[in-house]
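In this view, the complex is presented without one of its protein chains, the others remaining in place.
Labels A, B and C are assigned to the chains in the order they are written; within every chain, residues are numbered from 1.
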Amino acid sequence: MTADVFIFWFLAILTIVSALSVVLMTNPIYSALSLAMTMVSVAAIFVTLQAYFLAGVQLIVYAGAVMVLFVMVLMLFDLKNELQAFSRGKFTGAIKVGAVGILAGLIVGAVGSFIMAGKSGAPVTPEASTSADATKALSEHLFFNHVFGFEALGVLLLVIAVGTVALSRSKGGTHAKH
Amino acid sequence: MPSTSFLTDISINHYLILSAILFSIGMAGVLLRRNIIVLFMSIELMLNAVNISFVTFSHYFDKVDGQVMVFFVMTIAAAEAAVGLALAVSIFKRFKEVNIRFFEHLKG
Amino acid sequence: MMLSLLVFLPVFFALVVAIWPQKSTVRHLALGFSIIEFLVSLLMLQKFDSNSAALQMVEKVSWIDRFGISYFMGIDGISLMLVMLTTFLTPIIILGSWKSIDQRVKGFHSALFILQTAMLGSFLAMDAILFYVFWELSLVPMYFIVGIWGGSRRIYATVKFFIYTMAGSVLMLLAIIFMMNLTPEVTGGVMSASLLDFYKLEIPFISGDFFTTQTMLFFAFALAFAIKVPMFPLHTWLPDAHVEAPTPGSVVLAGVMLKMGTYCFLRWVIPLFPEATEHYGWIFIAAGVIGIVYGALVAMVQPDVKKLVAYSSVSHMGYIIVGLFTMNAYGLNGGLYQMLNHGISTGALFLLIGMIYERTHSREISKYGGLASALPIFTIIFVIVTMSSIAVPLTNGFIGEFLILLGSFQYSPAVAAVSVSGVVLGAAYMLWMVKRVFFGPKGQLVLESEKDAHHALHDLSAREIVVMAPLLLMIFWMGLFPNHFMDYSKVSVDYLIKNKMNYSFPTGAEQAHTEEK
Partner (left out) sequence: MSHQMLIAILLLSPLVGFILNGVRFRSSNYLLAGSIATGAVAVSFACAIALFMQLVGLPPEQRRLTVSFFEWISVGSFKVNAGFVVDQISAIMILIITGVGSLIHLFSIGYMHHDKGVTKYFAYLNFFLFNMLILVLGDSLLTMFVGWEGVGLCSYLLIGFWFNDSAKAAAGMKAFITNRIGDAAFIIGMFILFMTFGTLNMHELNGLAPTIMESSWLGAVTLGTLMLFIGATGKSAQIPLYVWLPDAMAGPTPVSALIHAATMVTAGVYMIVRLNPLFVVAPNTMMVIAIVGAATAVLAATIGLTQTDIKKVLAYSTVSQLGYMFLAVGVGAFGAGMFHLMTHAFFKALMFLGSGSVIHAMHEEQDIRKMGGLKKYLPITHFTFVLGWLAIIGMPPFAGFFSKDEILWFAYSSPRGHILLWIAGAIGATLTAFYMTRLMALTFWGSSRVDKSVHPHESPLVMTIPLMVLGLLSVIGGWVGIPHVISEFVGHIPNFWEHWLEPLITKLPEASQVAHSATEEWALMGVSVSLASISALAAFIMYTKKAGAADKVANAFGPVYKLVDNKYYVDEAYFGVIINPLVSASRDLWHYVDVNVIDKATYKITDLVRGGGSFVRSLQNGNMQQYAMYVVLGVVIALSYMLVG
């Protein structure tokens, strides 16, 4: 068992366990912390896939900014343990769990059987490249081929920022008299 | 031996299966949890699962486009989280609750 | 250009009426416009060549190329009659509604003009999709006319009316699309919605097998038209619609809109599906005969005058259906003639009922009685129209009814034997109604009006007499000189009968009359 394999299994289990705890924890703060854990392990998985830049962004944006947002909101609400963390309805609940299970089974089965079948085209193991090379390739691609999308994202973010402010302000705006 | 090769040969399908499992967990969260914030977290999980797939494909097929897409997804995810949480705040202000059921009032 | 002018002039009129600033003259304006429209149609009549069965004054402009849909209009002897009926009735309707419509006058007249466009369009369209557009368009103004200016249960009536007709039309649309998919066989690979291409289709038919293409298409079309006619047992929307509709609405409905159904049998169903018509025509004959008797019987016991006339329409339309499906010269000519007759005499009846309703605000037969001494001129006109409705010779009704009965006798003496009972029952319900409304001792309403000077009954005004005069003239003209009218349609109808198994407009003459753009 090489280090690669060990690292993969370690990260995979870590991701799954923390993801499960996001869903299962009744206290939202624990969920948030588990989510942060998941984000970090996903970032690590990115590293194993040699997407170094993305791993960084993942850490900064998700594990950093987004998680802070979540935690701040949670703090704002000051939530205790919920009495009813899960939706009511045993029947629909069963359907939901069953559906999710079947879906997972289907995908896993499909992916597994696909690889089994397509043995001939054995996955090309790309040559290891340095983090700088990979990042350079990404940025070139991003700014040469997808610059319009990139700019559009910028506009989107601006709109989102304005929209968020508009949504979360008090009724009547900042200057309104109550 | 298939069993050992499954454990020792890490191939594209390992990553994809991981992604699928992560996605399913997120989905289960979306379907089952009532706290709207946890719901958003579950959505993040699903997005991350998708990201893993993208990066995996990008890595194994040696195409950078997948990573560009992940980049976009992250941005969208952040935006979505911002708006969603703003909505959650509004709901909380009105009902002092963050139960998803209060969103039913939006149906009109 | 003639036909487009004829069809779309009313749209223009509707716009002008809608934006006309002076409220007090809207009626005059609309009346003038409708008369102009009638004059235009007369001009067209004058240009029409009645010796040709060809499609005349053809206009064809490509519209949606990809599906072979075109703006394709043409006129032949069959549609000519109905076009004239439509343009003839509109001024009368406008003048007839002079007093009864006092709210949203502009809207009303606009709706009426748009309705006129839709009706003319569906008579003249020779492209299936164009036809469908006009066919459906006619529902909209009618919906508003009944829904806005109607009686107390108008919403129920409009919804019923709309849904009944829509339900049929949807099947027809499916059938049209299906047929468009068949057209590449005859056009050399191009899809087409032209009626002429439809006529060329040889739609497979296996006798004895119900589920063949032609039979299915036949019933899809026929159902849509049968609902519009309305044919027993699909008639129940009609009494409700008539009772709730304002007078002009009833007149248009009975006068022209019902004819759209019967006309389309003649234009679409019979030539397109000759074998199916031959095989399943008996169903329609049977329904028509039942309609004749049933409508008459039910009319007899109606407590409401308008409902009575509505059921009498069911009975009369039964005659037309029987006439058309006998598929012989007498039946078809008689059926076509009866369409005009019914438009005129039932239209006149509805106008008269509207006039009396304006005076008494009641339509209940039991409250009337003894009107003849209070309103003599009204009574005379009503009795004349009644005579036309029950087909007394020398009025128009007789010619149509007689020819239809003759046709049905040729088809099967049994059919004639049953439908002839309509002659007796028709007299029974109409005269019984006349007796209860006009004769006998003075009824509640007349007595009330005598006590109260405010509600005094006035006999017909000059305007109302002017409204009725052209109708009375037509009643006698059409009864005395049917040839003046039939000469226009005879060639087309005869041609249809002769070539019913493989119908298409005669082409040699067609080219001569085409003004292709």
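Throughout what follows, contacts are C-beta pairs under 8 Å (C-beta built on N, C-alpha and C of every residue); 3 or more make two chains touch, one makes a residue touch a chain.
Quantities reported herein were computed from a predicted structural model and do not represent experimental measurements.
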item: Interface partners of the hidden chain - shown chains only, full complex considered; value: A, B, C
item: Which of B:M27, B:A78 or B:I91 contacts the chain that the document leaves out; value: B:M27
item: Among C:V298, C:V322 or C:M339, residue touching the chain not depicted; value: C:V298
item: Omitted-chain contact residue, chosen from A:V5, A:V71, A:L103 or A:L157; value: A:L103
item: Touch criterion as defined above, residue of C:Y132, C:F402 or C:Y488 at the omitted chain; value: C:F402
item: Touch residues of chain A, complete complex, unshown partner; value: 87, 92, 95-96, 99-100, 102-103, 106-107, 109-110
item: Chain not shown, touching residues in chain B; value: 27, 30-32, 100-101, 103-107
item: Contact set of chain C toward the excluded chain (per top definition); value: 163-164, 233, 235-236, 239, 294, 297-298, 300-302, 328-330, 333-334, 370, 372-373, 376, 380, 387, 392-394, 398-399, 402-403, 405-406, 409-410, 413, 416-417, 420-421, 423-424, 427-428, 431-432, 434-435, 438-442, 480-483, 486, 490, 494
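FYI, only the chains that are shown with their structure count from here on.
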item: Distance between chain centroids, defined by C-alpha means - chain B, chain C (Å); value: 64
item: Footprint of chain B on chain A - complex, ascending; value: 1-2, 4-5, 8-9, 12, 15-16, 19-20, 22-23, 28, 31-32, 35, 38-39, 42, 45-46, 49-51, 53-54, 57-58, 61-62, 65-66, 69-70, 73-74, 76-77, 79, 82, 84-87, 93, 96-97, 99-101, 103-104, 107-108, 111-112, 114-115, 123-124, 126, 137-138, 141-142, 145-146, 149, 153, 156-157, 160-161, 163-164, 167-168
item: Residue ranges of chain B touching chain A (in the complex, touch as defined); value: 7-18, 20-29, 31-35, 37-38, 40-42, 44-45, 48, 51-52, 55-56, 58-60, 62, 64-65, 67-68, 70-72, 74-79, 81-83, 85-90, 92, 98, 100
